[in-house]
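Written below as structure tokens is the structure these notes are about.
Every protein chain except one is present and positioned as in the full complex.
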Amino acid sequence: MLAFIAKRFLLLIVVLLGVTMMTFLLINIAPGDPAEMIAIARYGLENITADEIEQIRQSEGLDDPLIIQYFCWLGHVLKGDFGRSLITGDPILKEISARFPATMILAFISLIISLLISIPAGIISAVKQNSCIDYLTRTGAMLGTSIPNFWLGLLLILFFSVTLGWLPVFGYGEVRHIILPSITLGTGLAAIITRLTRSSMLEVLNQDYIITARSKGLYEKCVILHHALKNALIPIITIIGMQLGHLLEGTVIVESIFAWPGIGKLLVDSIFARDFAMVQACVLLFAILFVIINLVIDILYMFIDPRIHYKKEG
Amino acid sequence: MTLFKNKLALIGLVIIVIIAIGAVFAPLIAPNNPNEQILEQALKHPSIEYPFGTDEFGRCIFSRVLYGSRISLQIGVTITFISSVIGITLGLISGFYGGVIDEIIMRIVDIFLAFPGLILALVVAGLLGPGRLNVIIALSLVGWMGYARVVRGVVLSEKEKEFVENARSLGASDLYIIYHHMLPNVINPVIIMASIGVGYAILSAAGLSFLGIGVQPPTPEWGSMLSSGKVYIQTSPHLTIFPGIAIMITVLAFNFLGDGLRDYLDPRSNIQKIE
Partner (left out) sequence: MPLLSIQNLNTVFYSKKGEVKACSNINLDLEQGEIVGLIGETGCGKSVLGMSVLNLLPNNARISGKIIYKDLDLLNLPSNKMRQIRGKEISLLPQSPATSLNPVVKIGSQILEGFQLHRGMKKDIAINSSIKILNLLGLKNSEKNFKYYPHQLSGGMKQRILAAISITGNPSLLIADEPTKGLDALMKAQVVDLLHKLTKETGTSLLLITHDLKVASSLCDEIAVMYSGEIVERGSAEKVLNNPYHPYTQGLLKSMPEKGLHPIKGYSPSLLEKLPGCRFYSRCPLRNNKCNNSEVPYKEIDGTYVRCFGFD
């Protein structure tokens, strides 16, 4: 168990190093001179001179070799110092921690909504295989996996905000503000989990132990929700884990559509503003979240599937 | 042929063929020039002259959606081609040679999989700057891992079989064995993955363009059409409805085809979607 976590932790570090190095490299081959960007941000486009740019280049260490710059940045990050935004000059950590909760709330609500819809729908679909409700669920799930979330968001705005006037297009802080963004973000996940729950349940319901459970005279509800679902959940949890990453990716688009003040929108805005320090920090944060999710899922796995023992794998 | 008994796969294939025909013959089919701006005709609702209406510059949306299929298919197919070639190559090498090479390649796969691909693509495309090529580079970079894993798995199981040993004892080179014995076996799973992969690549590319990173206006691209149309959603929703339908139908068709191919080529396979 400990060896397993240690191994995963090692992977986490390697991933974070790899990802940050890649971003670092990209930033440096990308068009646009960081020193010039900083100068423009500080003094305005009209007032900068070549001398000032050169001065900034030196004071910020931008003329050092790439590898030195990278480790310098890494050293600061390890001390908790993410530096300042190249555009606003505010501390990056402050900006990110202000926006982090918004993204987490959005992702969490979306996850809850999609699980509340998809798992019951998948179970019913499997139990009533080939019925009307099964076909309806499968069609819905197929559409859900193919609909672009940026388009779904616009359609929801068109219907619920423009036509019906029930929900606001933008805003943050109240329950009614999160409804449309979380539906937009959660639909794709819900569709995938519905399909998976259905196929997983169908497979489990054919197993011998389900006949054993039924032969005991257990209520059908108990057979399905206790004996079958417990087994069916194992692959479902793996996929949820893998898909949570995609949910995070989705925040980038959904936050941009609904002007949701989270990390996803911050990342997109920073890319446009060529605020390299901020981009770097956002990428790092997403990478950390992603790896932690994977780790948590693996640990969760051990509790749900008694057959797995990471001890042996070491 | 069983493939044609699978209704969904057939529907998918028919839709893809129709879209491809539309893309190839766009200049003949399109009622108007997709880039011609007639400002007096701006934001017109659908009519006989403009089947899908016009956008804020008076351009024919139907013609633009039609021309957009060229871009989307081109991007989707190119990305899938590049990422599958990378994936197949690395998978073959990894599975065939094993040992340290395998270990290194698989750890690289792990690292790429342990990171949200679309965000990486967003950053790559965003930092490299706008343009079709950068979208293709960015999305190919994050799409090859699934192919590598599956191909490696197939190669590992094929390698154990006797004919490889026989071929080798007859003096066949590694390249010969890979080409004649390994490659044919990886074709089926790769076709299935690629079919779904094209849909996913089209979706992701449109998503990047929607964010303003990727293909830029005035190129008629579905994602960027949606993006510029969203401002007019209150008065002229047709600007956002038609490009969206186009994306969805295209992606749906590739998903249908991929699911159908999976049932047909490989009924017991566990290959998951490439996400």
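Brief remarks follow.
Order of writing sets the labels: A and B. Residues in every chain begin at 1.
To be clear about the criterion, a contact is a pair of C-beta atoms (placed from the backbone, for glycine too) under 8 Å apart; a residue touches a chain by one contact, two chains touch by 3 or more.
Note that the coordinates shown come from a computational prediction; the quantities given were computed from them, not determined experimentally.
For the chain that is not shown, the touched chains among those present are A, taking the whole complex. Contact with the chain not shown here comes from a single listed residue; of A:Leu115, A:Leu218 or A:Ala273, that residue is A:Leu218.
Where subunit A meets the omitted chain, the residues involved are 129, 206-209, 211-220, 222, 226-227, 230-231, 234, 304-307.
Heads up, the rule we're going with is that only the chains that are shown with their structure count from here on.
Centroids of subunit A and subunit B (each the mean of its C-alpha atoms) stand 22 Å apart.
Per the touch definition, subunit A reaches subunit B in the complex via residues 11-12, 14-15, 18-19, 22-23, 26-27, 29-31, 142-143, 145-151, 154-155, 157-158, 162, 239, 242, 245-246, 248-249, 252-253, 256-257, 267-268, 271-272, 279, 283, 286-287, 290-291, 294.
By the touch criterion given at the top, residues 107, 110-111, 114-120, 122-124, 126-129, 199, 203, 206-207, 210-213, 223, 226-227, 230, 233-234, 237, 240-241, 243-244, 247-248, 251-252, 255-256, 272, 275 of subunit B touch subunit A in their complex.
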